[in-house]
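First up is the structure itself, then whatever we jot down about it.
Note that this complex is displayed minus one protein chain, with the remaining chains in position.
Going in written order, the chains are labelled A, B and C, and every chain counts its residues from 1.
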Amino acid sequence: MRKGVMRPGHIQLRVLDMKEALGHYRDLLGLIEVETDAEGRVYLKGWTEVDKFSVVLREADEPGMDFVGYKVLNNDVLDQLQKDLVEFGCNVEEIPAGELTGCGRRVRFDSPTGHMFEIYAEKEQTGKWGVSNVNPDAWPRGLTGMKATRFDHCLLYGDDIDGTLKLFCDVLGFDLAEQVLDENGDRVAQFLTASMKAHDVAFIKHPEKGKFHHASFFLDTWEDVLRAADLISMEDVSLDIGPTRHGLTHGKTIYFFDPSGNRTEVFCGGDYHYPDHEPVTWTTDQLGKAIFYHDRVLNERFLTALT
Amino acid sequence: MRKGVMRPGHIQLRVLDMKEALGHYRDLLGLIEVETDAEGRVYLKGWTEVDKFSVVLREADEPGMDFVGYKVLNNDVLDQLQKDLVEFGCNVEEIPAGELTGCGRRVRFDSPTGHMFEIYAEKEQTGKWGVSNVNPDAWPRGLTGMKATRFDHCLLYGDDIDGTLKLFCDVLGFDLAEQVLDENGDRVAQFLTASMKAHDVAFIKHPEKGKFHHASFFLDTWEDVLRAADLISMEDVSLDIGPTRHGLTHGKTIYFFDPSGNRTEVFCGGDYHYPDHEPVTWTTDQLGKAIFYHDRVLNERFLTALT
Amino acid sequence: MRKGVMRPGHIQLRVLDMKEALGHYRDLLGLIEVETDAEGRVYLKGWTEVDKFSVVLREADEPGMDFVGYKVLNNDVLDQLQKDLVEFGCNVEEIPAGELTGCGRRVRFDSPTGHMFEIYAEKEQTGKWGVSNVNPDAWPRGLTGMKATRFDHCLLYGDDIDGTLKLFCDVLGFDLAEQVLDENGDRVAQFLTASMKAHDVAFIKHPEKGKFHHASFFLDTWEDVLRAADLISMEDVSLDIGPTRHGLTHGKTIYFFDPSGNRTEVFCGGDYHYPDHEPVTWTTDQLGKAIFYHDRVLNERFLTALT
Partner (left out) sequence: MRKGVMRPGHIQLRVLDMKEALGHYRDLLGLIEVETDAEGRVYLKGWTEVDKFSVVLREADEPGMDFVGYKVLNNDVLDQLQKDLVEFGCNVEEIPAGELTGCGRRVRFDSPTGHMFEIYAEKEQTGKWGVSNVNPDAWPRGLTGMKATRFDHCLLYGDDIDGTLKLFCDVLGFDLAEQVLDENGDRVAQFLTASMKAHDVAFIKHPEKGKFHHASFFLDTWEDVLRAADLISMEDVSLDIGPTRHGLTHGKTIYFFDPSGNRTEVFCGGDYHYPDHEPVTWTTDQLGKAIFYHDRVLNERFLTALT
């Protein structure tokens, strides 16, 4: 949080069919459905999230990610970062408060990898779902499916990941927590954090700009990852890989697809990071193990199925 | 235990190199090395096992299983079953006490699937390893690797599994706990138990006689399965598949290979069985899910890599 | 199962208020409510149990246990054991089929500790709740509360535990799996099993006859024990002790009370037993650790709150 960016606050995903998408994000993942806005977008959140929403689903002809937004400490930070983004050379657009219901003014910008990001300082705080802020129980009754606790991060594919690293670290105050270097010492993957988490966003080098690999949601335990795997099978959902562990971040994880073809991850555990930590490095000769710690082999689908 | 057969008591495996094999069974699996006999065979056991040994490694030119032995209640049972085996038509051989150090008289017999089995009534009881039988602690200090608790069962491939079912159920008093039936209602896999366990031995139909698929060892928890997976990667051991769950028995599991090519499983959990339970049935159109509950697809290696 | 007794099959408990009792056994424990009989008794079961029911609640003026029943292999076993019980000197009564809906003829007998037991060979088999016997999923959707999987055992207090040991071991074929011996070598607690479980029934020496300490239900994991503990707190249920581990059996456990004052346990894990195993012995100088492995001190309530 060196420059006042706190956390991933929301992600807007394109889905082909809203009803099917709700079967995935609400019933299977267990996100809480919050509301539907005038444009028909549906808002959801994980039960531990204090802000009103963190996932926005928009019905569209193609799957993928519209944008991901980060919440900053306050409006002073927002103003300063807006200037810095312009100075860095981003195309910066201001989205008025209320365009997403309950969300304040957003500053939208593009990245050298061709993705759309946002920062904002204000969002209605409705509190954790199902537990009070006074004498709160350990967890709420009535959760469904995988009981995902929060939107955690996303992984994006694009070409100029060096440029995007500069943008996120120099302008937005993220740190490089983990990386993959090829035999020439060039970075082909970067995991960036604005907090103690091993990643608040990650990028993998890819010839095409602006691709979306997955949105990730946090679970509490390895037992919960098993339960997610069981549900994926019981609901006949398309599995990508897992349960397994990553080498990078050491998170315990499973990947699967929403009905539109967008990839979803649920995971638990993993490394923590502080700003004075040297980045953890994986080398491409160990790329299989870096990605899938147990199999030590990449599946082609994981590299190429993008939206 | 309808006819007095209690449990799988030992398995003798052929390994190409004893030193490497001990790296696998002792250091990685965490079995306790008990002794080496005059023939150079090495005896091991899981720490919860009360009898002196349960795994015997024999150096040989080819990997595979020599035999698996079941302990029966007492010598009366042994005498009766010996007669019954002869009457059933098995080739029955008597192995004198002491041929395996610490083990009493064994009755060895072949099965219609071409495997060698044994029953015996007596084996030296040295107690659980590292914990007393008086005021015993929850677990012993000094375990290594995966901390496998016991030899649990084996899975064997062969042709006449109907004949072997008769042998195990009618003569030895096992029950059919779980099975796979093909579209004609023919049994292609059978999981047999003499106890509450979902399987004390299992068979899969296969054109060739006498093949060995894997020996399986019990772990306490799904966390232990993860730990096993991590160790497999850290030690660069050949992984077959996992961590995952089976549809059959619902055990949580991981498969990997010893340096000789014999497959090893460690697993936890799973269904229980009583003699009055109808067998659980899987149908071949769901075979992928029956074997690998999460992937729902068989890997070719799992079906064909046999020793 | 040396004499054909398979398992604890049902327990009939007295409760002061049926509606409150259902809040405990159905909503909190997560047992499945099966039916109400003509006498107003309510039948329940754990979801993994194949037989129609395992818990019967009867509204009465005093809490406690009416009887616990064990299922035997078949009617031949039932006939033989009936004779043996008479010969042993029990007061034996025959309860006609149908007195418990769906249950066959029961042979009821008293024990030297003053408890009422039953054996029976037949009960309607309705299958596991919520999962098919063909291609069964790993667990059913729609479970509530602690998701107790089965009625596992009960612990009873009484005076002549030596007499009851004879009855259970010599007549019914149970084994002594674990015991507590006092400084004179007298047995003050005995854990008996007819299976691989560390106890299918247990007795503690106590001056008064016929007292009930707790009914116990099986959970899958230590995470489930935590979840049970959380629910006990969230529902403001009276806790006895836990989460903790026992020294005896090494099960991981938590104890709490139903609204009538009957004690309930949910637990997971623990030792296994085979008939050739020497009993595990705890000595009374380590009684605290034997009962509560972590605290190593008994709470007075655990010893004296009986129904």
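Annotations for the structure displayed:
Here is the rule we go by: a contact is a pair of C-beta atoms (placed from the backbone, for glycine too) under 8 Å apart; a residue touches a chain by one contact, two chains touch by 3 or more.
Predicted model only: the values in this text are computed from it and were never measured.
Among the chains on display, the ones the left-out chain touches in the entire complex are A, B, C. Within the full complex, the residue among B:Glu35, B:Asp137 or B:Asp285 touching the omitted chain is B:Asp137. Residue B:Asp230 is the one among B:Asp37, B:Asp182 or B:Asp230 that touches the chain missing from this view.
Chain B residues in contact with the hidden partner, per the touch definition given at the top, are 137-139, 141, 221, 223, 230, 233-234. One chain of the complex is left out; on chain A, the residues touching it are 1-2, 6-7, 48, 50, 71, 73, 125, 127, 133-136, 138, 195-197, 220-222, 245, 247, 250, 269, 271-272, 274-278, 280-283, 286, 289-290, 293. Within the entire complex, the positions of chain C that touch the omitted partner chain are 222-223, 226, 229-230, 232-233, 239, 242-245, 252, 254, 289, 293-296.
The definition used in the following text is that only the chains that are shown with their structure count from here on.
Residue numbering shows that chain B and chain C use the same positions for more than half of their mutual interface. Per-chain CA centroids place chain A at a distance of 48 Å from chain C. Centroids built from CA atoms put chain C at 31 Å from chain B. Across the assembly, chain C contributes residues 138, 221 that each touch 2 or more other chains.
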